[in-house]
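With one protein chain removed, the remaining protein chains of the complex are shown where they sit.
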Amino acid sequence: MLHPSIPNASTPVAPLPAGPIPSGAESRLERGRRALAEIDGNAGTAVIAALADIAPDFATYVFEFPFGDIYSRPGLGLREREIATIAALAALGNAAPQLEVHIEAGLNVGLSRAEIVEVLMQMAVYAGFPAALNGLFAAKAVFARRTARGEG
Amino acid sequence: MLHPSIPNASTPVAPLPAGPIPSGAESRLERGRRALAEIDGNAGTAVIAALADIAPDFATYVFEFPFGDIYSRPGLGLREREIATIAALAALGNAAPQLEVHIEAGLNVGLSRAEIVEVLMQMAVYAGFPAALNGLFAAKAVFARRTARGEG
Amino acid sequence: MLHPSIPNASTPVAPLPAGPIPSGAESRLERGRRALAEIDGNAGTAVIAALADIAPDFATYVFEFPFGDIYSRPGLGLREREIATIAALAALGNAAPQLEVHIEAGLNVGLSRAEIVEVLMQMAVYAGFPAALNGLFAAKAVFARRTARGEG
Amino acid sequence: MLHPSIPNASTPVAPLPAGPIPSGAESRLERGRRALAEIDGNAGTAVIAALADIAPDFATYVFEFPFGDIYSRPGLGLREREIATIAALAALGNAAPQLEVHIEAGLNVGLSRAEIVEVLMQMAVYAGFPAALNGLFAAKAVFARRTARGEG
Amino acid sequence: MLHPSIPNASTPVAPLPAGPIPSGAESRLERGRRALAEIDGNAGTAVIAALADIAPDFATYVFEFPFGDIYSRPGLGLREREIATIAALAALGNAAPQLEVHIEAGLNVGLSRAEIVEVLMQMAVYAGFPAALNGLFAAKAVFARRTARGEG
Partner (left out) sequence: MLHPSIPNASTPVAPLPAGPIPSGAESRLERGRRALAEIDGNAGTAVIAALADIAPDFATYVFEFPFGDIYSRPGLGLREREIATIAALAALGNAAPQLEVHIEAGLNVGLSRAEIVEVLMQMAVYAGFPAALNGLFAAKAVFARRTARGEG
């Protein structure tokens, strides 16, 4: 066993419910709005609002599919989901605004700054050093904004 | 809070040591070999062995940098590291053999089949449905091989 | 005007309804199944069926979002939608099975073989000659299978 | 048949001539200059002009191959060609300036704003939601500039 | 100076002519056919031949633009051009057949096997270890075929 003895200090996140989400109680749109607000906070909501005059239906789809369907699924914690999203966006390297939103989101759902840095550094292995560097500079910008706002 | 109450059933993994790895005791190459064997098992080792006659120095680099440096770092568990790697490789969509190796690796370090499927489905949001589909079919092939070998 | 006088000989496709689709009459899942069957035919359905034992929820999402939501929208004909999809998949170059499915789909909704070849050749400009070549070889394989089946 | 009855309201474009373009009458360079001016208007011409002091031969190639050879081919209308180009550039996500030029071009050759929005939304399926979002924001910027100039 | 004293042992290639190629003497198509035959040998020619029944005009474009225009330009040696092409194709990772053709081409124009391996290993830095690994395995396959044919 490689790392046998020291517990991971990162804050655990409240896991997703194991059973199916009772869809009668809440529409996909309502569930997605709630999930987006919890996960991405104001940054995500602002992005969606900017779609209102050009593609309002797409704003609905963003609430419904990524957040109402995927992020609301039981089976994987939000902390793990944000690790996956940050890794993918840094590796793809073509979605800088969304990467910053999800670095914020990762912090919102319980990842530490140090854990996000680890994920981004690891992308040097799979997508190259420039992808990792650009991800780290995105994180630096997000961290600075949060520090200026007095957030962790 | 979106998912308040049910604990995540996935097996916890032994975390990485918090302090610096004493490098005197073990070279980067030795540490990387050990980490690769633990994480990727035979599949990873076979890939490296295939480099022997064309680029033996590159085999050394694979042991040293990804495994001796990155995966051996404290600060993020192996389970989280494999979530990040599976997400990135599925999103990039240009490294099918490595994606299969890391789906194996994810199972080796404690991810459940269901959790890996969640990560791959989520990639539909960030890299498109074809990337998610191809990732899911890679997982299907890996799961079938493991079932045939009597592994979980 | 560059090309003023000769009408485009490609078969026109029946356009999408301009008004909103009455969702009460049919669920997203039902509408998506119907759209997938019409557009992609057996090839698409077979792909989805292959998900049943590993990610049945994802099969549902494929019916619902791409086909129940997007392809069913008024505002763009299916012929134009398949031009967009073939162009994107050939340019991305990382989704060979899906590209073949959508070359089939393009023919199903009224694109001619020659029009599909034009779209693929054009990708040399935006994604490079290898992307165009690999797209053309995918088309060659699809066309040969259809000819063998006695289809246009 | 999915959408049987309502005609597509989008403006038809003058199709390309079916026969070969008589090359004696016009060089590839001349034909390409003319096509670029018609399709991309000032935005495209300005991009090419910016190459004059660093790579004038490349400006010639841009006129000759994409515009003199490809866009001037019979067999696919300019409206369909711009659908393919907008889809590809939005999916690739690494060519923001060219995407804006071709959203302009699409409008110039007869696509409506609503049709371009449909193409961009569809890219969520094939290249992920961030690619679609960034494409939609590019369209928003182009539409605003055209509105400010009094253009449709 | 990092590496001041030992001459590079790789075979020098005959450089390109410094002046403009007199186009009257030879068409772009003829020049491109000749360049492709010299650079890519039979592998390249076979690829183009496979286009004959589906997109013969595209075969002409492949001769004319990449080979008749670009590779025939003075200003950069063929050895340097193949370094650039091998690097780009390995980094993109979505054009495996073309990468093999250009590894052959690199050897044809004077790169050594060891130099090609160096270029591919370097791609680990810019496009990630999987891209480098897949490039190295492509080289391994090409080298084995050439050894079987008795070529260097």
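Labels for the chains are A, B, C, D and E, by order of writing; each one numbers its residues from 1.
In this text, a contact is a pair of C-beta atoms (placed from the backbone, for glycine too) under 8 Å apart; a residue touches a chain by one contact, two chains touch by 3 or more.
As the structure is a prediction and not an experimental result, all values here were calculated from the model.
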Among D:G32, D:P66, D:G106 or D:G135, which one touches the chain that has been omitted from the display?
D:P66
Check each of E:L29, E:A50 or E:V125 against the chain that is not shown and name the one that touches it.
E:V125
Thinking of the whole complex, not just what is shown, which of C:F63, C:Y126 or C:F143 touches the missing chain?
C:Y126
Hidden partner sits against chain E at residues 1-9, 14-19, 34-35, 38-39, 65-66, 70-78, 80-81, 83-92, 95, 98, 114-115, 117-119, 121-127
Given the full complex, what residues of chain D touch the hidden partner chain?
47, 50-51, 53-55, 57-58, 61-62, 65-66, 89, 92-95, 97-98
Touching the missing chain, which residues of chain C?
91, 124-131
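Rule of thumb we're sticking to: only the chains that are shown with their structure count from here on.
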Show me the overlap between the contact partners of chain C and those of chain D.
A, B, E
Comparing which residue numbers chain B and chain C contribute to their contact, where sharing over half means same and under half means different, the two sides are different
Any idea how many Å lie between the Cα centroids of chain D and chain E?
31
Going by the touch rule set out above, which residues of chain B reach two or more other chains?
65-66, 89, 91-95, 98, 117, 121, 124-131
